[in-house]
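Have a look at the structure that comes next, please.
One protein chain omitted, others in place.
Showing subunit A:
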Amino acid sequence: MAVDVLKRIPVREQEPQVRAKNFEEVCLGYNQEEAMDEATRCLQCKNAKCIQGCPVSIDIPSFIGKVKEGDIAEAYQIISKYSALPAVCGRVCPQESQCESKCIRGIKGEPVSIGKLERFVADWARENGIKPNAPEATNGIKVAVIGSGPAGLTCAGDLAKAGYEVTIFEALHEAGGVLSYGIPEFRLPKQTVVASEIENVKSLGVKIETNVVIGKSTTIDELLQEEGFSAVFVGSGAGLPKFMNIPGENANGVFSANEYLTRNNLMKAFDESYATPIKGGNKVAVVGGGNVAMDAARTALRLGAEVHIIYRRGESELPARVEEVHHAKEEGIIFDLLTNPKEIIVNEDGWVSGIKVVDMELGEPDASGRRSPVEKAGSEHIIDVDTVIMSLGTSPNPLISSTTDGLEVNKWQCIMADEANGATSKEGVFAGGDAVTGAATVILAMGAGKAAAKGIEEFLKK
């Protein structure tokens, strides 16, 4: 097939009308032929700008070069040097603002589909049974990792490869962090992708102990002093949901996006054979405009509801990934932009019956350069809904910082850690990921896990 160098090889997706009714993955990914064709579009730049756009600096031209030759196994080995979770990142990285935003091809035409190629390579490796190599022997030094999200898994994997005996402690009954409880099945399949990436980390010798809440079941000080761990990495994420504090917010039928998504993803409420219930709703308002809001909206749609996204700024300000907004629109999500909730209307049984909103218009740009919305006088009206999902962002859980002497946090409860090596104010304790930065991205959390693994090695060699 002749490849138009300015255009991407299109990726196959489920039809919008079909996928709006199921929880199967939306994007079907490239096959080998498509991947090899797309790989020919890469110019193999000497001074590859795309690498600068990737937070973990994957050697993108080298792995794409191998895809072009059809040597997928070698492409996988190259990616593996930099990333522990390529099948995840290939799917959920905001590529358009990272690696792909810097690609030379993007100047005249469409950038190379780096993310889709990465995903293809990782899926191919999994389907062909390729696993990372476990170390021959361990050095007997024990390191504890708190939280099994991308930060914890990456840090644990790197330390295990270097010979350390690593145990991950996870509060929930399943490993994976947001990858398991937050991001929905139709974007990130749990069994095929997430579970097998976790298996890879385990095959390096990492132990995962679920059902352990650090700060409650045991503490960091006990891990260091009584359980024989020489260092601790905290990758506990930013799981605490925010609410708006408007009237009616405690009514039946108002959920945080975390609750709605956890019931559906981690507890599999969409599957009748699982015991956890969910009130899907008939007409749902999702408040917010980020990735989490898109995920909640598209989940509610699949559970059978008419769904409105209520966001106080305009379309170009939506913080969600472009691809997610595009998919949501295709599926029939209604966007009520420049609209802000004032109150949730509650019926006499205590259930939501509507949401009172006000129209907004964009004013002058604020300090961050974003034009801040202001209310239009007299524009209040009520949208009839029976369910409201609050998706306003999250902050770190204070459970760990409040039970660990000498671990400093900033005013947002984020743990203070050195970006270069993850070191915190407490000797032997390192941290990274959303617990340090506040809600961010998978790849940044992985980068922080990697940096901390190096930091821990240096600390333990002293």
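In the analysis below, a contact is a pair of C-beta atoms (placed from the backbone, for glycine too) under 8 Å apart; a residue touches a chain by one contact, two chains touch by 3 or more; residues count from 1.
Heads up, the rule we're going with is that contacts and distances are computed from a predicted model.
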Inset, instruction - Out of "Ferredoxin--NADP+ reductase", "Aspartate carbamoyltransferase", "Aspartyl/glutamyl-tRNA(Asn/Gln) amidotransferase subunit C" or "GntR family transcriptional regulator", flag the one the UniProt entry gives for the chain missing from this complex. - result: "Ferredoxin--NADP+ reductase"
Inset, instruction - Can you work out which residue in A:44, A:57, A:276 or A:410 touches the chain that's missing from view? - result: A:276
Legend entry - Of A:399, A:416 or A:440, the one touching the omitted chain in the full complex: A:399
Inset, instruction - From the listed residues A:21, A:173, A:326 or A:370, report the one that touches the chain absent from this view. - result: A:173
Inset, instruction - Could you tell me which of A:44, A:57 or A:211 touches the chain that is not displayed? - result: A:211
Legend entry - Selected residue (touches chain absent from view) among A:57, A:139, A:225 or A:250: A:250
Legend entry - Chain not shown, touching residues in subunit A: 171-173, 181, 210-213, 216-218, 239-241, 243, 245, 249-253, 255-256, 258-259, 262-263, 267-268, 273-277, 279, 349-350, 397, 399
